[in-house]
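Got a structure here, written out as structure tokens. Questions coming.
Only one protein chain is missing from this complex, and each of the others stays in its spot.
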Amino acid sequence: MNLRLTNKQINIIEKANPFLIVSTIVAFTFGLYFSLLQSPPDYIQGDSMRIMYIHVPSAWFALMAYTILAGSSVLWFITRNPIFSIIARSIAQIGMIFTLISLVTGSIWGKPTWGVWWVWDARLTSMLLLFFLYLAYIFLWQSITNKDLASKISAALAIVGFVNIPIIKFSVDWWNTLHQPATISKLSSPSIDISMMVPLFIMTLATFLFLVTVFFIRLRIEILDNKILRIREVE
Amino acid sequence: MLALLKRDLYLALYSSSSFFYTSSFFVLVLIILPFLFGTNNVQLQVLFKGIIWIGLSLSILLTMERIFNADYEDGNLDIIIQRYPSLETIIISKYITHWVVYCLPLFIILPILSFLFYVSLDNFFLIFLNLLFGSFGMVFIVTFVSALTLGAKRTIFLKAIIVIPLFVPFLIFGTNLESWPILLALSMMSFVLSMYVSAYGLRLYVE
Amino acid sequence: MNELKIEDLTCYRGENLVLKDLNTKLKSGETLVIRGKNGSGKTTLLRVLSNFIKSYNGKILFNDQNIIEDANYRYFFNFVCQKNSLKDNLSVKNNLKLWEIIYQKNISYSKLLEDFNMSHLVERDVASLSDGQKKCISLLRLNFTESKIWFLDEPFVFLDEENSQILIQKIKNFNTNNGIVIITSNINLQNTFTNEIKI
Partner (left out) sequence: MNELISMGGYAPFIWSAYGFFFITIVILFFTNFLRLKKREEVLNKINNNRD
């Protein structure tokens, strides 16, 4: 498979790694300092709201990763450039992990806030379904042995899933208005204090840097796989 | 089109037990209810609304291998595509057969079952309508998933993981008695999606 | 007179080149044997010829008409692939009946089964037959259409001496009726069919 990457692009991907790793670690150090020490506790939720600084970025990136997954699948259909198929399956695993993290941290946050580990709240439920969409995508890709075919099929599934997300969200929201017990307080207050914005911003940046790091490593794996395949073909 | 439909229906007729499999399965899923939750009339009525959807989803899900997989694996799909090159015709014929063979029997026994679970006549009609419109959409969904996963290793669990999140909207609206227009809309949407995706999947595997 | 012409056929499956610059021509009454190792692209070639695979370079012409553009081409050929197209849980008779509906043609089963001396098997379930018997029944599908070309993928696998002879006779009869036959095989058939290419 021709990856259609220029040497310059490959060079950037290969060279960027040490820089990315260092900046991720630095950003997380700052992020932890701000989120655990610098920022004040929330006056309603107390210190427990510090979980937000990891929960919110992972939830954002879980959703963003699925958007990238579906977007690159669409682009793959239009251009047939294999790089989009590689982007799609590289981002899928990362997205699934972030969905898992946001579910678990959300649940841990829920215990002190709502008094229960899990609430059948619209957001949590849709997130849970998103996790299974990721899982289906990855399983389907793995279970088809012909990888050329697998990338075509899983791209179709990614798009179907993306079409389905708003429908799922809509139906879960609607269902929630029927079943939601009224006692539960809202997660996010409408305005966040500036002292909380800073750690949230730094943690988001750090998480983003981490995502890019892993993403580049996965791209390098694909590039090497491609090289190995070509050498074997020549032999 | 008619010939294909006839062929699919005859195929189901020859393996005649398939009509009874799903309806017996459906009945058995429902009669577990009193054993699990007691014989309280009011409670049973509430549970009945939900469990019929589980029964319907499972019977559609468990039989989805018969839509394309069987014909694909023994080579009949090639013959069908050679003779009837319009994939859309093949897909529509599969929708109809699958619905008639695996959903229709459930609707035939539904009146008796709702009688056993003390459902009032008004509610019965609404439940019936919901289930009817929902079942169309669910058949469309399993059809395209089974077309997409033709080449995957034979795992019903993988298919279940793909299908159940897609079923969720149907199940959510299905348990509400007045939402049959929404179910109809959902079914129409899944019809459009399913036509495209199934044809795409079939085309890939035939090549 | 019919003529099937393959011009500069090159075909990739995924990243692999399976068919390269294949040129050949077949006229009515001729049989071509395609020989090659496992995985050399014999089945792919048959799937290209039967219009399932449409992405390839080169041209395939039937009576000077490109087969991809010719909507009637599908009525001109019949094929028997390695999958035997039989439903295991049904009886032989019911299987034949299903084909009857697909091909929209009425066939007398008992007469058809006599070809391979299998009349006594009509009511048996396919699952209880041997591989050779299944193969014979799947070959009966050739009688369901009046086609001009047959594509046979490894037809002699599982067949015993007697049934092989019957099949060869059938092919020769078809040839004398102006039929074109293409057979893939990994065994030597030089004694019976002289026209052979290796891929």
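Descriptive notes on the structure:
A, B and C are the chain letters, set down in written order, and residue numbers restart from 1 in every chain.
The rule we apply is simple: a contact is a pair of C-beta atoms (placed from the backbone, for glycine too) under 8 Å apart; a residue touches a chain by one contact, two chains touch by 3 or more.
Quick caveat: nothing in here was measured; it's all calculated off a predicted structure.
Of the chains on view, those touched by the hidden chain across the whole complex are A. In the complete assembly, the contact with the undisplayed chain comes from A:I221, out of A:V116, A:M197 or A:I221. From the set A:L5, A:I51 or A:A70, the residue in touch with the chain omitted from the display is A:I51, counting the whole complex.
Where chain A meets the missing chain, the touching residues are 32, 36-37, 41, 46-48, 50-51, 54-55, 58, 93-94, 97, 100-101, 104-105, 108-109, 111-112, 210, 213-214, 217-218, 220-221, 224-225, 227-228, 231-232.
Simple rule for what comes next: only the chains that are shown with their structure count from here on.
The touch graph of the protein chains shown is complete. The centroid of the Cα atoms in chain A and the matching centroid in chain B are 33 Å apart.
Separating the CA-averaged centres of chain A and chain C is a span of 51 Å. For chain B, the set of residues that touch two or more other chains is empty. Shared interface positions of chain A, i.e. residues touching 2 or more other chains, are given as 146, 149. For chain C in complex with chain A, the residues that touch the partner chain are 14-15.
Per the touch definition, chain A reaches chain B in the complex via residues 129, 132-133, 135-136, 139-140, 143-146, 149, 152-153, 156-157, 160-161, 163-164, 167-168, 170-172, 174-175, 178. Chain C meets chain B in the complex at residues 47, 50-55, 74, 79, 81-90, 94, 97-99, 101-104, 141.
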